[in-house]
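Every protein chain but one is kept in place in this view of the complex.
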Amino acid sequence: SRFEYVKQFEREHHLLPDTYIVIRVDGKGFHKFSEEYKFDKPNDLRALQVMNRAAQAVMSQFSDVLMAYGDSDEYSFLLRKQCSLYERREMKLITMFASSISTNYYYYWNEEFPEKPLKQSRLPNFDARAVTYPNFSLIRDYFSWRQVDCHINNLYNTTFWTLVSKGGMTPKEAENKLIGTVASDKNEILFSQFGINYNNEPEIFKKGTILMREMTQEESEVNESELSSRQKQRIEKKRKKAEIKTYHEDLITNENFWTSRPWLSL
Amino acid sequence: SRFEYVKQFEREHHLLPDTYIVIRVDGKGFHKFSEEYKFDKPNDLRALQVMNRAAQAVMSQFSDVLMAYGDSDEYSFLLRKQCSLYERREMKLITMFASSISTNYYYYWNEEFPEKPLKQSRLPNFDARAVTYPNFSLIRDYFSWRQVDCHINNLYNTTFWTLVSKGGMTPKEAENKLIGTVASDKNEILFSQFGINYNNEPEIFKKGTILMREMTQEESEVNESELSSRQKQRIEKKRKKAEIKTYHEDLITNENFWTSRPWLSL
Amino acid sequence: SRFEYVKQFEREHHLLPDTYIVIRVDGKGFHKFSEEYKFDKPNDLRALQVMNRAAQAVMSQFSDVLMAYGDSDEYSFLLRKQCSLYERREMKLITMFASSISTNYYYYWNEEFPEKPLKQSRLPNFDARAVTYPNFSLIRDYFSWRQVDCHINNLYNTTFWTLVSKGGMTPKEAENKLIGTVASDKNEILFSQFGINYNNEPEIFKKGTILMREMTQEESEVNESELSSRQKQRIEKKRKKAEIKTYHEDLITNENFWTSRPWLSL
Partner (left out) sequence: SRFEYVKQFEREHHLLPDTYIVIRVDGKGFHKFSEEYKFDKPNDLRALQVMNRAAQAVMSQFSDVLMAYGDSDEYSFLLRKQCSLYERREMKLITMFASSISTNYYYYWNEEFPEKPLKQSRLPNFDARAVTYPNFSLIRDYFSWRQVDCHINNLYNTTFWTLVSKGGMTPKEAENKLIGTVASDKNEILFSQFGINYNNEPEIFKKGTILMREMTQEESEVNESELSSRQKQRIEKKRKKAEIKTYHEDLITNENFWTSRPWLSL
């Protein structure tokens, strides 16, 4: 029609080829969401399972995702360097990830919490962003960044809620007590006042959750650009069928975790 | 932490100020979605209601949306020119709209179709995009574009499915019959072969659905930049409380529809 | 060749259609440039003429430029809303303007200053940027912004150099004297201490320079989109042949300056 010219105002951003894409989703206003649905404090194991199952479903849906890492209300998905999903159109990628994590969260919420149906006034929404990284060393630093963040938040939240629930403090008092404290101070508070050894806290809380699409050495694409299109399809099929495994490990110091999975950087 | 530098790789796009923003969402693979959940053909009234109720919910959530138009598996939301939601960050805007339409669709689906629970393997997902338009004349052409598209698709689908369901044709036969036909041909087929006057088809199918946030003349922002911040807040409140009404009218020829709502272009 | 794929890494930004484009160029390090070539202080009339003649040449070269405004080492060029030069590719536009103003500056420098040949170690370079504006009211504010800036700088520089050259102050002393002063203070210093009435300073210093491509009423494109391509070509020809006139007027208060040139906003 004579109105079609308005489509020309659309602007597309194709993410730079040959770079790793990280898509991070984060729950919108989960401070209130967790209150509304009465999450356990500081960590609600079932709510974490909802996130993890939803993220795993996203990863199953998009076979370009090689690994994912999440904690609290967020998840980061690593897409392989050669990914050409939606021709790397940024808007398509991030809106599809935002939509998919949201509906999968909805779905698994109903499974985990049949007794707490979601209300229209407080549905689980997620923003999403895509970031490109030119080399794999940056990718390792990226996941280290998120895991350090998980650790800092969890140590704080654990100490804070212990002071409140076991120490009888008001939230305000607990907050004041923690101002200016460093990690060792918080460990000390937990241990000396409450006999809690933070190291013994569940790994899922301390380290977050890692989802790995487990390939085998020989499935590694040696050099995508040198593969025939039939070889590419074969690898693509392997990726689709590959098992997705769950870990709660240290990504920062565990060199072997990365080196044993050479396909991640290809 | 020493890893925080990786956040510097994030790139932000702030949509040009003082332009109208249109956010269009479109169902992902609704061809298959509509088959999976056995939509009526060519139009499933209840499925349309799910879309319309979900879109209305999005509009309630984001008070910067002044009107919306939708048909089939898509909806377009018009955000006012002065909108500063998320500082006009494109990624935040489109991912939040994609997420919100998706979870609201989920919610209202359960209300409309309690007998057809959504399966994890086929959840309702939507992509989203933002487009900026520098003047209101373009906005009118934009909505005309979408409504013409609705009309063309609906006339085709109505004729196609009539040929199949009432004319006993196979889909392939019907498709062949319609190749090269123009609008009047299809009207003629419907009328002479099946006694159907296309004009009498339901308006919701022919025109799509318009959602209007109904303000009053005096609530129009005369010139946002000249208002005090208290006046702005007062208008913002009015927008939040304004009723959202539903129409199935012609947007292309109905001049009055636009001129009677001067606040749209402010 | 098999290497051509590297071109796919190029990213293009097409400026939003139907918006006014302003391209501003600014001399790189003209603080030093003006010292190297011993510009008169605070204003070197011949150096200004070099800028003005160079800008006029740029405007002659690019017929989409409707007006330009400049002072000191900068110039802003207004491109008409319907401009499709280089398909509105931002990189092409800004690099061509940067290049053209630079070589024209070089050319007219040699004309104005035959006794001061440019040295390789200090050539006249300009950066450039493109900014899009969705309506003409913003364009008027844009030029007002630049003219106010010219005024503020010129009043300061005039007072400063008067204090130094006629008042016998060191630059440091003059600077200190002017700290915290407002416009009226500076006018007062000039008048009471040196008998200088700032209002009588040359208009070119106080107001900067405006270059206008002078069309006539009937040459105004009534509505570009409704013109036949022959009509468009005719207008394009008129633009190419139109005289470019020079003014040193007040753009902020002189309403008539704008309203008498309706083609600017078309």
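In this document, chain identifiers A, B and C correspond to the written order of the chains, with residue numbering beginning at 1 in each.
Going forward, contacts are C-beta pairs under 8 Å (C-beta built on N, C-alpha and C of every residue); 3 or more make two chains touch, one makes a residue touch a chain.
Since we're looking at a predicted model, the values are computed, not measured.
Engineer: In the intact complex, which of the depicted chains does the undisplayed chain touch?
Structural biologist: Hidden chain contacts in the full assembly come out as A, B, C.
Engineer: If I consider the whole complex, including the chain that's not displayed, which of C:Asn43, C:Asn104, C:Thr159 or C:Thr209 touches that chain?
Structural biologist: C:Asn104
Engineer: Which is it among C:Tyr37, C:Phe77 or C:Phe126 that touches the chain not included here?
Structural biologist: Answering carefully, the residue with contact to the hidden chain is C:Phe126.
Engineer: If the hidden chain were put back, which of C:Leu85, C:Leu118 or C:Leu266 would touch it?
Structural biologist: C:Leu118
Engineer: List the chain B residues touching the unshown chain?
Structural biologist: Its contact residues with the unshown chain are 8-9, 11, 13-14, 16-18.
Engineer: So which bits of chain A touch the chain we can't see?
Structural biologist: Against the left-out chain, chain A lists 16, 18-19, 132-135, 138.
Engineer: Can you list, in ascending order, the chain C residues touching the missing chain?
Structural biologist: Touch set of chain C with respect to the missing chain: 1, 3-7, 9-11, 13, 25, 28, 57, 90-92, 94-104, 106-107, 118, 120, 123-133, 138, 141-142, 144-145, 148-149, 152.
FYI, only the chains that are shown with their structure count from here on.
Engineer: Which rotation angle, from 0 to 180°, best lines up the CA atoms of chain A with chain B, given as a multiple of 5?
Structural biologist: Fitting chain A to chain B on C-alpha atoms yields 180 degrees.
Engineer: Can you work out the whole-Å distance between the CA centroids of chain A and chain C?
Structural biologist: 50
Engineer: Indicate the whole-number Å distance between the mean C-alpha point of chain A and the mean C-alpha point of chain B.
Structural biologist: 31
Engineer: Please report how many Å separate the Cα centroid of chain B from that of chain C, as a whole number.
Structural biologist: 44
Engineer: If you look at chain B, which of its residues touch at least two other chains?
Structural biologist: Answer for chain B, listing residues that touch two or more other chains: 132-133, 138.
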